[in-house]
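Note that this complex is displayed minus one protein chain, with the remaining chains in position.
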Amino acid sequence: MLLNILIGLGVAFFGFVLQTSIGGINRKIVGRLQKRYGPKWYQEFLDIFKLLSKRATSHGWIFDFGVIMALGGIIATAMFMPITNNIVAFAGYDNFFIFVYLIAVGMLGMAMSASGSGNPFASIGVMRALTTMLAYEVPFMIIVLTIIKLTGFSSLTEIGLFQQASGNNWFLIALPLGGIVGILSLMGMLGKKPFETYIAPAEIASGPMVEYGGKQLGMLFIMHEITVFIEVSLFVHLFLGGAENIFIFLIKYFLTYTTLNLISNVNGRLKIDQVVKFYYKWPLLMAVTQAIIAIYFGWVI
Amino acid sequence: MMNSMSNVEFLKELMNRNFKVIETDVIDKYQVSFVLKQADILQALVTLRNAGWIQMSYLSAIDWPDESKIEMIYIFMNWERPVHVQIRSKIDRKDPVMPSIINIYPGAKYYERECHEFFGVKFPGNPDYEKQLILEMWDDIPPLRKDFDPQAYSDRKFTKREYKEDYLVLSDQNSKKEKREVRKERAESLKGGQKV
Amino acid sequence: MKSTKFTEPRKLSKEEVDRKWWEIGDFFRRNSLWMLMYCTGCCAIELPPAMTAAYDMERLGMGPMATPRQADILLISGYLSVKSLRRVIYTYEQMSEPKYVVGLGSCPINGGIYHDSHAVINQLDQYIPVDTYVAGCMPNTESVMNGFVDLMEQIRNKTAKGWIKYQENNEWYKKNQKAALGEVIIHDEFHE
Partner (left out) sequence: MASIEILILILVASSIVSYFLTKFNSFAGSVLTIFSTMFVFVSLAYYGFNDALVTTVNLLPGFTFEFTYLGAYFAIIVAFVYSMVSFFHPYFVDHYKYKNAYNMLFLLSLAGVLGAFFTDSFLQLFFFFELIVWTTMFLIPLGKSKSAAVSYFGFSAAGSFAMLFGILVMFREVGSFDITAGLASLSGTNAVLVFVSFLIAGFAKLGVFPLHIWLPIAHGNAPHPFSPVLSGALVKLGAFVAVLALIRISPASTVITAISLPYAHYIIALLGAVSIVFGTLMAIREDDAKKLLAYSSMSHGGYIIVAFSLLDSVAFAGGFYHILAHALASAGAFMAIAAVARQTGTTKMSEMGGIIHKMPITYIVYLVAIISMAGIPPMGGFISKWLIFQAVIDKGLIFIAIAVFFGSIGSFLYVFRPLAALFLGQEFPQFKKIKEAPILMLIPMIIITLLNIYTGVLPNGILGFINKIIIELGFAPLIINSPALTISGNNGLLFPALIAGVFGFGVVVAFVIFILLKKSRQVGLMDTYTAANFIHTEELLHYSVDFYAPLERLYEKYTTKMTDFYDGLANKVKELGKLAKYLFMSKYVEVAIFWIVAILAFLLWGEL
C-alpha cells in the first residue's frame, strides 16, 4: 500500500515535471512561430519557483485553505492516473469517473479560495469557468459513454489495452466524429483559445487568479500544470490507445499538447454565451450522432 | 432645403430678432459666434434649443484678468441645420456667478462642475456644482485662472531634483561639430512645411 | 582513521541559511520578472516593440501581468499626475514582496517637459522607492531593455532594495506623500 502511494506521488510529480517542461517548450515553439526568440525551455520552472519564493498576501483562512484543497485534490487525482499499461499506482481503480469528479474537488477548492478573496473579478472568473465547464463536459461525457459501452470497461488502462489489442485501432480514428468532439472538449478543458473565457487578463484581470501572488499563486500554477497533465493524459488513454511504454506516452502526450497549442494560437476568443451555444450545437450533435451510430447500429470503423 | 435662406442667415435672423446681439462673428458656413448679455443667455439657449440646437457640445470659460471678466462659452450643434453656434458672454470676475443650464441641457451637469473647479464660476441651480470632480483635494485658487502660476505651485508642492553638477553640454563638443552644422543647414533650408 | 580529505561540514547559522535561500530565490526572481505596467504617459509606446518580435522581452523571462499581486515590477512609464500618483502608491503597497519599481522616461526623474505643471509631480522617488530609471524623452527601446537588464544585475548584486527602503523609511515616504497629495486614499462619489 505504501509502495502504491509512493508510485502515485511519483506519477503526480512526473506529471508536473513533464507538463511544465512541455509547456515551456511550447512557449518556445509559439515564440518561434511569432518570429521571436522565445523564453528558455525551463522558464515555467523559474516562474513557479520564483512565485514560491515570494512573500504573498492572504485574505483569511478560506483563501489559504482553498488553495491547499485545490492542490491536494489535484495531486490526489493525478495519483490515480496511469502513465503506461504497467505504471499505474492503483491498478484497477483508475476509473474514468474518478478523474472527472475528483478533479472537481480541486476546482471547487480554487473557486472557493478565489471567491473568498472578496474580489468581484475572481467571482466573475469562477462563474465563467463553471459556465464553460457546463458547456464542454456534456459532449465529452457522451463520447466517453460510447467508449465505455463499446469496451465494457471504465478503467483507463483497460480502455487503452482494448485499443492496443484491436491492432492499435484508436478511438480517435474508430470514432471519427467522437474524435473531433474529444479534441474540441479537450481544448475547452485546457482553456485553449477559442474557448479561453475565464483567464481574461485584459478584461477581468485574469479572473480567478486576480488576488493571488507569491506562494498561493505558485501552488495554483503547480495545480494548473498537473491539471493539464491529467486532462491530456485522459485524452491519450481514451482516444490515442494508451501507451505500451513511457516513450510512446511521451510522444503522444507531446504531440497532443503541441497540436492543441498551435490550433489555439491562431484563434481569437469567443464570448461565454457563444461558447455554450457552440458546444450545445455542433459537438453535442456530433457526439449524439456518433453514440447512436456506434451503440445502436454497431458501426465502428 | 425647405426655405431658400441659408442656415447661417436663419440663425442670424433668429438671434437678432429675439435678442440684443452685441457682436456676431461668422467664422465659416458651419460656425457662428454670438456675444450676448449675461441676462439674455438662458432665454437664448431656450430659443436655440427649440429651434433645433439640441446637442450641447461644450461649456467652458476664458479668464480675462485685464478686463476683470470671465467669458463663458457655450457651443451647440443642430443636426438638422449643420451649424455650430457659439454663445459667449462676459461675466464679473470678482464674483463669477452664472445660472445653471441643467434644466435646459441636462448634460451640462458635469461641464459646470468642471468649470467651477478650474475657473471658480458658481452655478446656482446645479445641486452639486461645488463637489470635487477632477482635481482631488485642491487647495489653491482655481488653476486655469490667468493669475495662477503653475510653476510656483509646482515648486511649492512637489520637490525638485537638485543637480550638484552641470552635465555635459553637447553643443561644445568639437567632434560632432560637422554633423551638427549639416543638420542645421538642412533645418534652415526647410520653409515651414511649404515647398520651396 | 579520520579522513583528512573531507572536513566536517560547518553548521550554518540561521542567518547564513536564510541568506543562502535568499540567493537561490534571487536567481529565480531575476530570471522571471513579471511587470505591472502603469502606462500613464507617452513612453508606453516603447513597450510594444520591447515585447514583440523586435526585442522579445520574453526571452529574459519577462512578461506583462494583470494585477499588482502577481507582479514583481511596477513599471511607471511617463509622467505621473497627482491623481495617478495616489493610485500608484496604492498599487505599490498591494504588490507582494520583493517588489521593484522601474521609472521610464524623464518625467518620473525630474518632471521632464511637465516640470512646471500644477498637475504633474516631479520626482517619483520621493514618494515610492525606484530601483531603476531609464532616462530619455522618450527612451528608445534598447535603453528600455537595458534598464531591465540593469535591474537584473542589481538583483544579482543585492542592490535592488527599494522595497526594504520603503519599509524602513516608511515615515519619510508617508510624509512626502502627505505633503504633495494631502491624503493618499481619498473618497470620490463614483466609487461609494
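Per-chain numbering from 1; labels A, B and C assigned in written order.
One rule holds for everything that comes next: a contact is a pair of C-beta atoms (placed from the backbone, for glycine too) under 8 Å apart; a residue touches a chain by one contact, two chains touch by 3 or more.
A quick note: this is a predicted structure, and the numbers were derived from the prediction, not measured.
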item: Where the missing chain makes contact, among the chains that are shown; value: A, C
item: Selected from A:18, A:161 or A:210 as touching the chain missing from the view; value: A:210
item: Omitted-chain contact residue, chosen from A:43, A:85 or A:155; value: A:155
item: Sole residue of A:30, A:142 or A:161 that reaches the chain not shown, by the stated touch rule; value: A:142
item: Touching the absent chain when the full complex is considered, from A:26, A:53, A:227 or A:264; value: A:53
item: Chain C residues touching the omitted chain (full complex); value: 67-69, 86-88, 90-91, 94, 96-97, 185-188, 191-192
item: Hidden partner chain, residues of chain A it touches; value: 5, 8-9, 52-62, 64, 67-77, 79-80, 90, 92-93, 95-98, 101-102, 104-105, 108, 111-112, 115-121, 123-124, 126-128, 130-131, 133-134, 137-138, 141-142, 145, 148-149, 151-155, 205, 210-211, 214-216, 218-219, 271-273, 276-277, 284, 288, 291-292, 295-296
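One rule holds in what follows: only the chains that are shown with their structure count from here on.
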item: Graph class of chain-chain contacts, one of line, ring, star, complete, other; value: line
item: Middle chain, criterion being Cα centroid separation; value: C
item: Length of the line joining the C-alpha centres of chain B and chain C, rounded to whole Å; value: 39
item: Length of the line joining the C-alpha centres of chain A and chain B, rounded to whole Å; value: 59
item: Whole-Å separation of chain centres (CA-atom averages), chain A against chain C; value: 35
item: Sites on chain A at which at least two other chains make contact; value: none
item: Residues within chain C bordering two or more other chains; value: none
item: Contacting residues of chain B [partner chain C, same complex]; value: 131-132, 134-137, 139-140, 143, 148, 150-151, 153-154, 157-161
item: Chain C residues touching chain B - in the complex, by the definition given at the top; value: 82-83, 86, 109-111, 115-123, 126, 176, 179-183, 186, 188-189
item: Interface residues, chain C side, partner chain A - complex; value: 21, 24-25, 28-29, 31-32, 34, 52-53, 56, 58-59, 61, 64-72, 94-98
